[in-house]
Structure formats: C-alpha cells, structure tokens
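One structure, pasted below without further comment.
Note that one protein chain is taken out, while the other chains of the complex remain in position.
Each chain carries a letter (A, B and C) given by its place in the written order, and its residues are counted from 1.
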Amino acid sequence: MNDKLQIADKTFSSRLFTGTGKFSSSALMKSALLASESELITVALKRVDVQDKDDDILSHLNHPRINLLPNTSGVRNAKEAVFAAQLSREALETNWIKLEIHPDPKYLLPDPIETLKAAEALVKLGFVVMPYIHADPVLCKRLEEVGTQCVMPLGAPIGSNKGLKTQDFLEIIIDQSNVPVIVDAGIGAPSHAAYAMELGADAVLVNTAIAVSQNPTAMAIAFKLAVEAGRIAHQAKLAPIVHKKAEASSPLTSFLN
Amino acid sequence: MNDKLQIADKTFSSRLFTGTGKFSSSALMKSALLASESELITVALKRVDVQDKDDDILSHLNHPRINLLPNTSGVRNAKEAVFAAQLSREALETNWIKLEIHPDPKYLLPDPIETLKAAEALVKLGFVVMPYIHADPVLCKRLEEVGTQCVMPLGAPIGSNKGLKTQDFLEIIIDQSNVPVIVDAGIGAPSHAAYAMELGADAVLVNTAIAVSQNPTAMAIAFKLAVEAGRIAHQAKLAPIVHKKAEASSPLTSFLN
Amino acid sequence: MNDKLQIADKTFSSRLFTGTGKFSSSALMKSALLASESELITVALKRVDVQDKDDDILSHLNHPRINLLPNTSGVRNAKEAVFAAQLSREALETNWIKLEIHPDPKYLLPDPIETLKAAEALVKLGFVVMPYIHADPVLCKRLEEVGTQCVMPLGAPIGSNKGLKTQDFLEIIIDQSNVPVIVDAGIGAPSHAAYAMELGADAVLVNTAIAVSQNPTAMAIAFKLAVEAGRIAHQAKLAPIVHKKAEASSPLTSFLN
Partner (left out) sequence: MNDKLQIADKTFSSRLFTGTGKFSSSALMKSALLASESELITVALKRVDVQDKDDDILSHLNHPRINLLPNTSGVRNAKEAVFAAQLSREALETNWIKLEIHPDPKYLLPDPIETLKAAEALVKLGFVVMPYIHADPVLCKRLEEVGTQCVMPLGAPIGSNKGLKTQDFLEIIIDQSNVPVIVDAGIGAPSHAAYAMELGADAVLVNTAIAVSQNPTAMAIAFKLAVEAGRIAHQAKLAPIVHKKAEASSPLTSFLN
C-alpha cells in the first residue's frame, strides 16, 4: 500500500509526529523516538543551544529518517514568532517551523490572531508553516488561505491527555480542509490517536503521552501501531454507528427445534 | 515480550477474538480472519451443518492456528443452551462453548438468570464456558464462582458499533475479576478495541465491525494492530488524565530575551 | 396539565423521589426533603429503630405529603431481603418495599439473581416491590413479568455522581417497559436528572447529590425544578440532534447589499 503523506517538499511514511519534551533522559528520548519510527520530530527552539552544533538534543536526533521541526514555543506574539523562526532557519538550516504562540502560561492555549498574523508573514518569508491552533474551522480555512502547508488543531488542552474533546470541530475541519490536518495536543492514549486517524486526520503529534509513560519506548511502539490501525480503518471505512435498534451478528433461526 | 493469554488449557498469542457472521462471502471471511491472526473464532452452532464434516464454514476455518469456539446464539433459555452445547461438543469435538442466551430477538441482549444457570450446569458437564453477558460486575463474580473460565461483558448493544459505553462497569469488572475479561459486542472501531485493552481487558471479540467494512481484510489488520497497541499501552501504563490545569510539554523560558 | 405518576395504588404529583442517607443533621434532612416536594422518600430499614414509633428519622418524615419507602439496603441475598421486608411491613405499616440486594460492600452494585428471586417471593406475599438493579433490559423485563410495580435501573455506580453512564441501556429499558422506569443511583447534578426525564424516565431517585451539597435545601429545589424541566421537555419533544451539517437559526440573506 502506498499511502504516503506529503507536506511541502517532503514525503512521510509515518503519520506519527512526535516531540522531545518531558523525557526523563536523552537516552530514553532517543530510544522512544527511534522506536516510534516518527519522521518528523518537533523540538523547542528555546531548548536548543543554537550556537552549538554539538548540542545534546540535536545530536540525539541526528538520524537519516528524522526531520527536525523547530517550534516557537514560548513566544507571546507574532513579532517574537517571526524573529524566532528566522533564528531557527539560520541555526538549524531548515525552513520548516511549527508555529506556537501562547501568551498565557497557565493553559498554553494558542492565540488565533497572532498565529494568523505570524503565519502570513512567515509564508511570505519562504517558511513551511505548521500552525498549532484551536480546533476552529474558520481559523483553519484562513490559515490555509494565507498559505500554511497544514493545520494543527488541538484535540484537548495540551498535556491533559483527555483525547479528542474537539471531535465535532475536527470533523468539520477535516471535511473542509485542502491541506493536511494534524491533530496536536491532548492525545493521551493510543486509542485517541487511532480515533483521530479514523476520523480522517492526516497525522497526529504526540509528545507528553509517550514521554511520561513508565515505559516510553514501549508506549512509542503502541502509538505507532495505533496510528497505523486508525489510518487503515479510515481507508477501509468503519461500519456505521447504529442508533436505537441493534442487529445480530448472525440471524436468529429456529435451529434447535 | 512473552505476553500470552491463558484460558483453560489453551494459550493465545493474539488477544483479538473474532466471529464469522455477516461476511458477504466465505472467501472474504477466510481472508479477513486469517489476516486478523485471531486464534479463537466463534461460529454460531445454528449455522453449522453438524451432520456434515465438510460443512462450508468449518472447512474455511480449518487452519492450525485457529481454535473454533461454537456459540449458542439463538437459544432462549438455560435448557436449550445446555442441549445446544452438548450437541456442539459431539459434533465439533470441542468442549469450549460461548454461552449466549438472548430471549429477545430485537436487541439480542443476554439473560443474566438463564446464563448463570446454564453456566453452572455446563461447568459441571466439563465445558470450558465463555459467557456473553451484560457488563454487570456482580453477575461476573457469580459466573466466576460457578467456574466459568472467563467473562465476556458487552461494551454496547450488539451490532451498534458504539464502543465502550459500559466503560465505568468494565473498569470495576476488570478490577475484581480473577478470570480473563473479554469485551464482547459493541466494538465498532479499532480505537474502541485499543481502548478496551488500555483499560485492562484481557482480550476483545470483534465481528460486525470487520465483517461489514468495505474492506474486511484491511479492517481485520487494523483491529489486530489496535489490540496490540492497546495491550502494550496498558502494560507501559498510560499517562494520567489531567483535569482542570494544563501543563506544557516543555517549560516556558525567556529564551528570546 | 394533569401529568401524575401512578404506581400501584398511589398517585404522585412529584417525579423526584429522594432518600434520607448522608445528611449531616436531621434538621437539614427535613428542610431539604420538604423543599424537594418529594412524595416518596426511601429510608434504610437498618437505620430505623423498628421498636420505637418515635424513632428520630421517622418522626422527621411524618408529613401528609410524604410516603415512606423502606429499603432493604444491607441485605446480601433473597432470603434476608424477604425477611427484612416482612419486618418492615409489620413495623412501618406499609407493604411498599425498595428491594436492594448488594452482596459486595465496595461498589454496592445489585445482585441480579437474588433480586429477581426476592422480587418474585415478595410480590406473592403482597408487596409493592420497587427493585434497584443494573440497567439490564432483560432483567427489567423479567422483573416486570414476576409482578414488580416498577423497575429502578441505576445510572452509574451509586455515590459516583457520574450521571447517566448507562444511557444506551436506559433507552432500551424505557422503550420496552410496561411499568414505570425510575432511574436510581448515579444522578449527581440537576442536569443529570433533567436528562433522565428527557429520555423518558418516569421518575428519578436522588439522595447523595442533595445530602452532601453545601446547601442541601437549595440543591433539593434545584433538583425539583430540573425534574419538572425534563418532564415537560420530554412531553414537548426535544429537537433532534443534528449530525454533521449545521443549520442556521435564521436564514442568511443578502440584507446588507
């Protein structure tokens, strides 16, 4: 089955994107991320020593399969985001940027206004922009219109592990989108990841749920399998949910009589 | 990883049990069930020509990995169930029986009273009894006490594809049970199967969701992967759901300043 | 609007049944129960001094509107339940009995087998039997067949305040039942009570959620209003849930042009 995901100039075999935060050690991070077979891994620019090519995190992610996706986590507005992205492009030699603008340190929810403004500017500057946003269908369309290469709506508050609480809106976003839809934030279990893929998401990004598991490497494998399961199920089409009246798996007959 | 499931005298590598109903052809059924790698497959006794060793369904399920699990679907009370089980043992040469007693033809929900009565009788007659029941924790304990080798609580009305609607009770059942807990009925998507396994179920039984998919063989593979994902996640321990206050995947710093 | 509820020989204006457990004082209990306008109030037989007509709880419930409903909470099997009911009839001069048999002290979930057995015996002894049971549609039918005057399926584990977790099965029970369906256990908020009534339940029983509120009397009023709201909505018919495609509350026109 040739079911690759295309974003800008890159082609991905894996639809599980991952992150580098919260692992208890770099060795565990490396083991888990390799086991996940993820090909796109986000790293917070603020955690990288951009002066140092031998930076610890970067050296662990140095692998032919892995594409680095720097993110702007920590910036509070469009201006800071654009500056951070430019810094990142220079230091890490990639024009891909995960755009995260969350002014509020408590819930880390994204700012729709600043995100759109920064996205527009960054697209003009030649970036491949992957914006982390609320599951707001209108905002997703506007981001697509200014040229982002995908949209990354959240499933639930980041770090909550609550799953697809925004399901009703993700369905609309998926229905309307002309760019890949990647569910970001809130995915706390492989079943959540499978569900996102069943709904028709093009990929998911998982970080916390892998990093804080008692066994991150095993959990990474679980997510890999779940994403594959959900993708296959989406293509094979799920049986419809039947309301009110049940039907037997096999017809009743009077076989005993 | 050696993570086998033991029921009575048999050991299973796969925790996905399947059924034979509703497939549009025997060829499709065979293809899907082989792809699922399921080692325990239920077949309605009423659909088998017990006089005929070359019966169509049975011949398709003739494979070294496959164990046949005849079920009593269609019987209305304990007496009929015991009779059907005895017939089955003689004809199919197995003392395993999936006990299904649903007097009502509309919703096909199991009868707790007759099921317990039949289970007790069948255990005394030397059967390995696998009872399909409501997700009733007290009933599950009573079945365990009369000697059933597992319990098979339903997740949702059979054929509804609604998933784990009985979740709160399944958690209690799993917490209390000394025999394997196999979630039966209602599982309509790989994400549901993964979720059941994450909760700690020992296995799931899936039939409709595979059989009525547009691509049963692909869907069987999706369920196989999802069950593996859920099982691994259960063992690696999921990150807890965080209520109210979110936490960032990576700490905020003043890196831009 | 004449919308009374009939059970056996009694007619109720209020569809909110209540209980007497967990209040921090008898005075608070009395205030809350009067404010609820409940006409059927359950009291655990084990908490009543049946030798003493001036028993504290009973004297607080002495009110022309209030019917006492003794319950068998604490018994572990049918035999104990029948004995308790007979004791109750003699002491409290009522043949109404709320039948609760929960052998397990941890979750207090009802035993389907013993409950049916006791119900059958008590009906023969002339009792008006109100059985607390799992939301098991087949068991509900069997109880109706042996002559219980209503069924009292649970919404969620008792004391959990989780609401109508058994919704899919309550719908089937309501659809099939020829006797009143009263949702018991799990109702933790007025919105849950309203929802039960919207689904078509004939009444709800609420205890913990009122008793442990910071303001039991206010909470009792809230439940009273919510039950009325849900009942009226059920009769006026709810608008259907619209999946997938939204519709505007008012049509779009080109009024600005």
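Everything below uses one rule, namely that a residue touches a chain if its C-beta (ideal position, glycine included) is under 8 Å from a C-beta of that chain, and two chains touch if they have at least 3 such contacts.
All of these numbers come straight from a predicted model, not from anything done at the bench.
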{"item": "Listed residues C:45, C:78 or C:151, member touching the removed chain", "value": "C:45"}
{"item": "Contacting the left-out chain in the complete assembly, out of A:112, A:147 or A:200", "value": "A:112"}
{"item": "Interface with the unshown chain - residue positions in chain A", "value": "102-104, 107, 109-113, 116, 134, 136-139, 141-142, 156-157, 160, 162, 165-169, 172"}
{"item": "Residue ranges of chain C at the interface with the undisplayed chain", "value": "19-22, 44-47, 73-75, 80, 83-84, 105-109, 157-162, 188-192, 194-195, 198, 207-209, 211-216, 218-219, 221-226, 228-230, 232-233, 235-243, 245-250, 252-256"}
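Just so we're on the same page, only the chains that are shown with their structure count from here on.
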{"item": "Furthest chain, CA centroid comparison against chain C", "value": "A"}
{"item": "Chain whose Cα centroid lies nearest the overall Cα centroid", "value": "B"}
{"item": "Inter-centroid spacing, chain C versus chain B (mean Cα positions, whole Å)", "value": "33"}
{"item": "Separation of chain A from chain C, taking each centre as the mean of its C-alpha atoms, in whole Å", "value": "46"}
{"item": "Shared-contact residues (touching 2 or more other chains) in chain B", "value": "107, 109, 157, 160, 162"}
